[in-house]
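Got a structure for you, written out below as structure tokens; questions coming shortly.
The complex appears here without one of its protein chains, the remainder shown in place.
What follows is chain A.
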Amino acid sequence: MSRADPETEGTARTARPAADTGPVTEPAGAGRAPSPLRTLGLLRSELSTTFRRWRTLALLAVLAAVPVLVGIAVRIQTGDGQQSGRGGGGGPAFLTQVTHNGLFLVFTALAATLPFFLPLAVGVVAGDAVAGEANAGTLRYLLVAPAGRTRLLVVKYATTTAFCLVATLVVALSALAVGALLFPLGDLMTISGTRITFADGLGRALLIALAVAVSLTGLAALGLFVSTLTNSGVAAMATTVGLLITVQITDQLPQLHAIQPYLFPHYWLSFADLMRDPVYWDDLVKNLQLQALYAAVFGSAAWARFTTKDVTA
């Protein structure tokens, strides 16, 4: 093993004639802060590992299919000569507008996927983040690499957040493509009734996608925390999704009015306020704060748990 390796670190080692057999009381300087760029190496590896997973791709494919189905359904309905109805649960006044302007399919699709499909996908990815590695046994090899527990957790959260954004963008872009194919594009009406240009509309669509992605980051932190509690990826995913459904129901019960402002999905639909003119920021900001709170609380809990956990799997 004394093969010369150009990257064997530091002067402390190279100064010694036989580094590998030298005294061990003064360990070589591997602990010296590595360049921060090398942390990006782990992030890049984590991103590519996550997005090369068959499961991730399947989730994204399902999300991409939702706007296609909504678009075709609306097209068939209006093709029959009927007025496009208010049914379908696709959020406020968006669905009715889709036939006049394909851009509205973006808003409709995001409104349709935000309550369940998007958070479900995020719950799966977040829940599996640590528990899945533990399940497969790869966690112990990452830790002895040594990835560092805090560093690994930060990379896992960053990757889950990236997935939130990618998943949202997949829905938005699929909707935009389907909308452009099936419906006319052009200037559009805001909820407030004012006219804005198509370019302005596109800008707002992008903002809405970002708002939706941010809405998912609180859940991502919660899922990551759950993921540090168990060695079973499936259990972590199921728990996270179960929590999501419970919280969604709790958010609807009038009797629990008092706690609802603290539930992570409470302000999720505030993204529609970006379609007002002028934009109504109050709930959007509240959503942002709430997500930051969840990320801080459950991020810390995940850290406290993961950095002290016995890894025996």
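Just so it is clear, a contact is a pair of C-beta atoms (placed from the backbone, for glycine too) under 8 Å apart; a residue touches a chain by one contact, two chains touch by 3 or more; residues count from 1.
Keep this in mind: contacts and distances are computed from a predicted model.
Engineer: From the list "ABC transporter ATP-binding protein", "Phenylacetate-CoA oxygenase subunit PaaJ", "Assimilatory nitrate reductase catalytic subunit" or "dihydrouracil dehydrogenase (NAD(+))", give the UniProt name belonging to the chain omitted from this structure.
Structural biologist: The chain we cannot see is recorded in UniProt as "ABC transporter ATP-binding protein".
Engineer: Who touches the missing chain here, A:74, A:98, A:147 or A:241?
Structural biologist: Checking the options A:74, A:98, A:147 or A:241, the one contacting the hidden chain is A:147.
Engineer: Which is it among A:206, A:229, A:293 or A:311 that touches the chain not included here?
Structural biologist: Considering all chains, including the one not shown, the answer is A:311.
Engineer: If you put the missing chain back, which residues of chain A would it touch?
Structural biologist: Per the touch rule, chain A residues meeting the hidden chain are 1-3, 5-9, 18-21, 23-31, 34, 38-39, 41-42, 44-45, 49, 52-54, 136-138, 140-148, 151-152, 308, 310-312.
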